[in-house]
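Pasting a structure here, questions to come.
Omission of a single protein chain aside, the complex is shown with its protein chains in their original locations.
Presenting subunit A:
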(Lines give C-alpha, C1' and ligand atoms only; values in the text may rest on other atoms or scores of the structure.)
Protein backbone atom coordinates (compact mmCIF):
# COMPACT_ATOMS: atom_id res chain seq x y z
CA UNK A 1 0.00 0.00 0.00
CA UNK A 2 2.87 2.25 0.75
CA UNK A 3 4.38 1.59 -2.65
CA UNK A 4 1.11 2.39 -4.31
CA UNK A 5 0.81 5.67 -2.49
CA UNK A 6 4.20 6.75 -3.72
CA UNK A 7 3.20 6.12 -7.36
CA UNK A 8 -0.11 7.94 -7.02
CA UNK A 9 1.68 10.90 -5.57
CA UNK A 10 3.95 11.13 -8.64
CA UNK A 11 1.00 10.82 -10.99
CA UNK A 12 -0.96 13.43 -9.10
CA UNK A 13 1.94 15.86 -9.26
CA UNK A 14 1.68 15.94 -13.08
CA UNK A 15 -0.93 18.23 -14.65
CA UNK A 16 -3.82 16.38 -16.30
CA UNK A 17 -3.14 15.85 -20.05
CA UNK A 18 -4.97 18.30 -22.31
CA UNK A 19 -7.25 17.18 -25.13
CA UNK A 20 -4.44 17.57 -27.71
CA UNK A 21 -2.15 15.32 -25.70
CA UNK A 22 -4.96 12.78 -25.29
CA UNK A 23 -5.71 12.78 -29.03
CA UNK A 24 -2.00 12.28 -29.71
CA UNK A 25 -1.94 9.33 -27.32
CA UNK A 26 -4.96 7.75 -29.01
CA UNK A 27 -3.33 8.19 -32.42
CA UNK A 28 -0.06 6.80 -31.13
CA UNK A 29 -1.71 3.66 -29.80
CA UNK A 30 -3.82 2.98 -32.87
CA UNK A 31 -1.84 2.72 -36.11
CA UNK A 32 -4.99 1.61 -37.97
CA UNK A 33 -6.76 4.81 -37.00
CA UNK A 34 -3.72 6.81 -38.16
CA UNK A 35 -3.75 4.96 -41.45
CA UNK A 36 -7.47 5.54 -41.92
CA UNK A 37 -7.10 9.26 -41.32
CA UNK A 38 -4.14 9.46 -43.71
CA UNK A 39 -5.82 7.52 -46.48
CA UNK A 40 -9.33 8.97 -46.22
CA UNK A 41 -8.66 12.24 -48.06
CA UNK A 42 -6.56 10.92 -50.99
CA UNK A 43 -8.82 7.92 -51.50
CA UNK A 44 -12.01 9.96 -51.23
CA UNK A 45 -10.59 12.18 -53.99
CA UNK A 46 -9.02 9.59 -56.28
CA UNK A 47 -11.33 6.59 -56.06
CA UNK A 48 -14.74 8.12 -56.80
CA UNK A 49 -13.35 11.29 -58.37
CA UNK A 50 -10.88 9.75 -60.73
CA UNK A 51 -11.23 5.96 -60.95
CA UNK A 52 -15.01 6.35 -60.88
CA UNK A 53 -14.83 8.91 -63.68
CA UNK A 54 -12.62 6.57 -65.71
CA UNK A 55 -14.99 3.65 -65.21
CA UNK A 56 -17.94 5.84 -66.18
CA UNK A 57 -16.30 7.01 -69.39
CA UNK A 58 -15.49 3.45 -70.48
CA UNK A 59 -19.02 2.44 -69.70
CA UNK A 60 -20.17 5.32 -71.88
CA UNK A 61 -18.25 3.77 -74.78
CA UNK A 62 -20.89 1.04 -74.84
CA UNK A 63 -23.74 3.52 -75.18
CA UNK A 64 -24.81 5.56 -78.19
CA UNK A 65 -26.07 9.01 -78.98
CA UNK A 66 -29.51 9.68 -80.34
CA UNK A 67 -28.88 11.30 -83.72
CA UNK A 68 -31.86 13.63 -83.44
CA UNK A 69 -31.79 14.86 -79.86
CA UNK A 70 -28.05 14.47 -79.21
CA UNK A 71 -28.92 12.80 -75.90
CA UNK A 72 -26.90 9.81 -74.76
CA UNK A 73 -28.96 6.60 -75.02
CA UNK A 74 -28.22 4.34 -72.04
CA UNK A 75 -28.41 1.03 -73.82
CA UNK A 76 -25.61 -1.48 -73.98
CA UNK A 77 -24.30 -1.88 -77.53
CA UNK A 78 -21.05 -2.57 -79.35
CA UNK A 79 -22.00 -0.21 -82.18
CA UNK A 80 -19.20 2.27 -81.47
CA UNK A 81 -16.51 -0.39 -81.58
CA UNK A 82 -18.16 -1.85 -84.67
CA UNK A 83 -17.86 1.54 -86.39
CA UNK A 84 -14.23 1.84 -85.34
CA UNK A 85 -13.46 -1.54 -86.79
CA UNK A 86 -15.49 -1.20 -89.99
CA UNK A 87 -14.68 2.34 -91.07
CA UNK A 88 -11.32 2.29 -92.85
CA UNK A 89 -10.71 5.92 -91.91
CA UNK A 90 -10.56 5.11 -88.20
CA UNK A 91 -8.29 2.13 -88.78
CA UNK A 92 -5.96 4.40 -90.78
CA UNK A 93 -5.97 7.04 -88.04
CA UNK A 94 -5.31 4.46 -85.32
CA UNK A 95 -2.42 2.95 -87.28
CA UNK A 96 -1.08 6.42 -88.09
CA UNK A 97 -1.14 7.39 -84.41
CA UNK A 98 0.70 4.24 -83.35
CA UNK A 99 3.12 4.79 -86.27
CA UNK A 100 3.80 8.38 -85.16
CA UNK A 101 4.40 7.24 -81.57
CA UNK A 102 6.76 4.50 -82.78
CA UNK A 103 8.63 6.84 -85.14
CA UNK A 104 9.03 9.46 -82.39
CA UNK A 105 10.35 6.77 -80.03
CA UNK A 106 12.86 5.46 -82.58
CA UNK A 107 14.11 8.96 -83.46
CA UNK A 108 14.53 9.80 -79.78
CA UNK A 109 16.44 6.55 -79.22
CA UNK A 110 18.69 7.25 -82.21
CA UNK A 111 19.48 10.80 -81.01
CA UNK A 112 19.26 10.21 -77.27
CA UNK A 113 21.59 7.20 -77.05
CA UNK A 114 24.68 8.89 -78.56
CA UNK A 115 23.97 12.09 -76.63
CA UNK A 116 23.63 10.18 -73.37
CA UNK A 117 26.74 8.13 -74.19
CA UNK A 118 28.77 11.28 -74.83
CA UNK A 119 27.49 12.75 -71.56
CA UNK A 120 28.24 9.66 -69.48
CA UNK A 121 31.45 8.37 -71.05
CA UNK A 122 33.14 11.01 -73.21
CA UNK A 123 32.95 14.42 -71.54
CA UNK A 124 34.90 15.17 -68.36
CA UNK A 125 33.04 13.98 -65.22
CA UNK A 126 33.14 17.50 -63.79
CA UNK A 127 30.96 18.76 -66.63
CA UNK A 128 28.31 16.05 -66.35
CA UNK A 129 26.01 17.71 -63.80
CA UNK A 130 25.86 20.86 -65.95
CA UNK A 131 24.93 18.83 -69.01
CA UNK A 132 22.18 17.07 -67.07
CA UNK A 133 20.78 20.48 -66.11
CA UNK A 134 21.10 21.64 -69.72
CA UNK A 135 19.02 18.66 -70.90
CA UNK A 136 16.53 18.96 -68.04
CA UNK A 137 16.00 22.73 -68.12
CA UNK A 138 13.89 22.91 -71.32
CA UNK A 139 11.34 20.59 -69.69
CA UNK A 140 10.33 23.56 -67.53
CA UNK A 141 9.62 25.67 -70.61
CA UNK A 142 5.94 25.27 -71.49
CA UNK A 143 5.00 22.54 -73.93
CA UNK A 144 2.77 24.89 -75.89
CA UNK A 145 5.54 27.45 -76.26
CA UNK A 146 7.93 24.86 -77.66
CA UNK A 147 5.37 23.59 -80.16
CA UNK A 148 4.65 27.20 -81.07
CA UNK A 149 8.37 27.86 -81.58
CA UNK A 150 8.44 25.09 -84.16
CA UNK A 151 5.35 26.50 -85.83
CA UNK A 152 7.27 29.76 -86.23
CA UNK A 153 10.40 28.01 -87.50
CA UNK A 154 8.56 25.74 -89.93
CA UNK A 155 6.42 28.56 -91.32
CA UNK A 156 6.83 29.39 -94.99
CA UNK A 157 10.04 31.42 -95.24
CA UNK A 158 10.85 30.68 -91.58
CA UNK A 159 14.12 29.56 -90.07
CA UNK A 160 13.87 25.99 -91.41
CA UNK A 161 13.53 27.24 -94.98
CA UNK A 162 16.36 29.75 -94.43
CA UNK A 163 18.76 27.11 -93.09
CA UNK A 164 17.94 24.45 -95.67
CA UNK A 165 17.68 26.89 -98.57
CA UNK A 166 21.42 26.97 -99.43
CA UNK A 167 21.33 23.18 -99.82
CA UNK A 168 18.51 23.44 -102.34
CA UNK A 169 16.07 22.06 -99.78
CA UNK A 170 13.08 23.54 -98.01
CA UNK A 171 11.57 22.87 -94.59
CA UNK A 172 8.98 20.10 -94.28
CA UNK A 173 6.16 22.63 -93.86
CA UNK A 174 3.18 21.67 -91.70
CA UNK A 175 2.11 18.04 -91.87
CA UNK A 176 2.83 14.54 -90.64
CA UNK A 177 6.63 14.92 -90.90
CA UNK A 178 6.53 18.14 -88.90
CA UNK A 179 4.34 16.43 -86.26
CA UNK A 180 6.81 13.57 -85.81
CA UNK A 181 9.72 16.02 -85.72
CA UNK A 182 8.18 18.29 -83.10
CA UNK A 183 6.99 15.42 -80.89
CA UNK A 184 10.48 13.90 -81.05
CA UNK A 185 11.87 17.30 -80.03
CA UNK A 186 9.40 17.67 -77.15
CA UNK A 187 10.03 14.28 -75.57
CA UNK A 188 13.78 13.92 -76.23
CA UNK A 189 14.83 14.79 -72.63
CA UNK A 190 12.58 12.00 -71.34
CA UNK A 191 14.71 9.58 -73.38
CA UNK A 192 18.14 11.08 -72.65
CA UNK A 193 17.80 11.13 -68.85
CA UNK A 194 17.01 7.44 -68.14
CA UNK A 195 19.58 6.32 -70.73
CA UNK A 196 22.20 8.61 -69.20
CA UNK A 197 21.43 7.20 -65.74
CA UNK A 198 21.73 3.67 -67.10
CA UNK A 199 25.03 4.40 -68.84
CA UNK A 200 26.46 6.09 -65.77
CA UNK A 201 25.87 2.91 -63.82
CA UNK A 202 27.63 0.86 -66.51
CA UNK A 203 31.21 0.43 -65.23
CA UNK A 204 33.96 1.65 -67.55
CA UNK A 205 35.88 -1.51 -66.72
CA UNK A 206 33.33 -3.57 -68.67
CA UNK A 207 33.98 -1.46 -71.75
CA UNK A 208 37.74 -1.75 -71.23
CA UNK A 209 37.47 -5.51 -70.78
CA UNK A 210 35.52 -5.79 -74.01
CA UNK A 211 38.20 -3.74 -75.78
CA UNK A 212 41.01 -5.79 -74.23
CA UNK A 213 39.37 -8.96 -75.46
CA UNK A 214 39.66 -7.58 -78.97
CA UNK A 215 36.19 -6.15 -79.60
CA UNK A 216 36.04 -3.10 -81.79
CA UNK A 217 33.89 -0.18 -80.51
CA UNK A 218 30.90 -1.20 -82.63
CA UNK A 219 31.06 -4.76 -81.33
CA UNK A 220 31.32 -3.43 -77.76
CA UNK A 221 28.30 -1.24 -78.42
CA UNK A 222 26.28 -4.16 -79.71
CA UNK A 223 27.42 -6.85 -77.28
CA UNK A 224 27.96 -4.88 -74.05
CA UNK A 225 26.45 -1.41 -74.08
CA UNK A 226 23.10 -2.09 -75.74
CA UNK A 227 22.13 -5.11 -73.61
CA UNK A 228 23.04 -3.19 -70.46
CA UNK A 229 21.14 0.00 -71.32
CA UNK A 230 18.19 -1.78 -72.92
CA UNK A 231 15.98 -1.44 -69.81
CA UNK A 232 16.79 2.29 -69.72
CA UNK A 233 15.90 2.66 -73.38
CA UNK A 234 12.59 0.91 -72.74
CA UNK A 235 11.96 3.13 -69.71
CA UNK A 236 12.53 6.21 -71.86
CA UNK A 237 10.34 4.81 -74.60
CA UNK A 238 7.42 4.46 -72.18
CA UNK A 239 7.42 8.25 -71.92
CA UNK A 240 8.03 9.06 -75.59
CA UNK A 241 5.48 6.49 -76.77
CA UNK A 242 2.72 7.30 -74.31
CA UNK A 243 3.12 11.08 -74.58
CA UNK A 244 3.00 10.91 -78.38
CA UNK A 245 0.01 8.59 -78.46
CA UNK A 246 -2.33 10.89 -76.58
CA UNK A 247 -1.21 14.14 -78.16
CA UNK A 248 -3.53 16.27 -80.23
CA UNK A 249 -2.21 19.78 -79.59
CA UNK A 250 1.09 19.47 -81.46
CA UNK A 251 -0.65 17.95 -84.44
CA UNK A 252 -3.07 20.86 -84.48
CA UNK A 253 -0.21 23.37 -84.31
CA UNK A 254 2.19 21.92 -86.88
CA UNK A 255 0.30 18.98 -88.39
CA UNK A 256 -1.71 20.86 -90.99
CA UNK A 257 -4.74 18.69 -91.64
CA UNK A 258 -3.22 15.50 -90.23
CA UNK A 259 -5.63 13.62 -87.97
CA UNK A 260 -4.52 11.52 -85.01
CA UNK A 261 -6.60 9.61 -82.44
CA UNK A 262 -6.56 12.59 -80.09
CA UNK A 263 -8.17 14.80 -82.73
CA UNK A 264 -10.95 12.27 -83.33
CA UNK A 265 -11.68 12.15 -79.59
CA UNK A 266 -11.59 15.94 -79.34
CA UNK A 267 -13.85 16.51 -82.33
CA UNK A 268 -16.37 13.95 -81.09
CA UNK A 269 -16.57 15.52 -77.65
CA UNK A 270 -16.84 19.04 -79.01
CA UNK A 271 -18.22 19.60 -82.48
CA UNK A 272 -19.91 16.23 -83.02
CA UNK A 273 -21.21 16.00 -79.43
CA UNK A 274 -20.88 12.22 -79.50
CA UNK A 275 -19.32 11.36 -76.15
CA UNK A 276 -19.91 7.60 -76.42
CA UNK A 277 -17.98 7.42 -79.67
CA UNK A 278 -15.20 9.65 -78.28
CA UNK A 279 -14.95 7.30 -75.31
CA UNK A 280 -14.70 4.30 -77.63
CA UNK A 281 -11.89 5.99 -79.61
CA UNK A 282 -10.12 6.89 -76.34
CA UNK A 283 -9.98 3.22 -75.36
CA UNK A 284 -7.56 2.58 -78.26
CA UNK A 285 -4.58 4.50 -76.82
CA UNK A 286 -5.33 3.09 -73.38
CA UNK A 287 -5.35 -0.50 -74.65
CA UNK A 288 -2.21 0.08 -76.75
CA UNK A 289 -0.47 1.68 -73.77
CA UNK A 290 -1.46 -1.15 -71.42
CA UNK A 291 -0.08 -3.68 -73.92
CA UNK A 292 3.09 -1.61 -74.22
CA UNK A 293 3.50 -1.40 -70.43
CA UNK A 294 2.92 -5.15 -70.10
CA UNK A 295 5.65 -5.78 -72.67
CA UNK A 296 7.95 -3.22 -71.02
CA UNK A 297 7.39 -4.84 -67.63
CA UNK A 298 8.82 -8.11 -68.90
CA UNK A 299 12.13 -6.39 -69.70
CA UNK A 300 12.34 -5.15 -66.12
CA UNK A 301 12.38 -1.58 -67.39
CA UNK A 302 9.60 -0.30 -65.16
CA UNK A 303 11.83 -0.58 -62.12
CA UNK A 304 14.02 2.05 -63.82
CA UNK A 305 11.31 4.69 -63.72
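The rule is short, and it goes like this: a residue touches a chain if its C-beta (ideal position, glycine included) is under 8 Å from a C-beta of that chain, and two chains touch if they have at least 3 such contacts; residues count from 1.
Note that in this section contacts and distances are computed from a predicted model.
Q: Quick one: find the hidden chain's UniProt protein name among "Menaquinol:cytochrome c reductase iron-sulfur subunit", "ABC transporter permease subunit", "Multisubunit sodium/proton antiporter MrpE subunit" or "Histidine kinase-, DNA gyrase B-, and HSP90-like ATPase".
A: Per the UniProt record, the undisplayed chain of the complex is "ABC transporter permease subunit".
Q: Looking at the whole complex, which of A:141, A:164, A:226 or A:291 touches the chain that is not displayed?
A: A:141
Q: Of the listed residues A:73, A:89, A:123 or A:226, which contacts the missing chain in the full complex?
A: Of the candidates A:73, A:89, A:123 or A:226, A:123 is in touch with the missing chain.
Q: When the complex is taken as a whole, what residues of subunit A touch the one chain not shown?
A: Those residues of subunit A that touch the unshown chain are 20-21, 23-25, 27-28, 31, 34-35, 38-39, 41-43, 45-47, 49-54, 56-57, 60, 111, 114-115, 117-119, 121-123, 131, 133-138, 140-146, 148-153, 157-159, 162, 185, 188-189, 204, 207-208, 210-211, 217, 220, 242, 245-249, 253, 262, 265-266, 269, 275, 278-279, 282, 285-286, 289.
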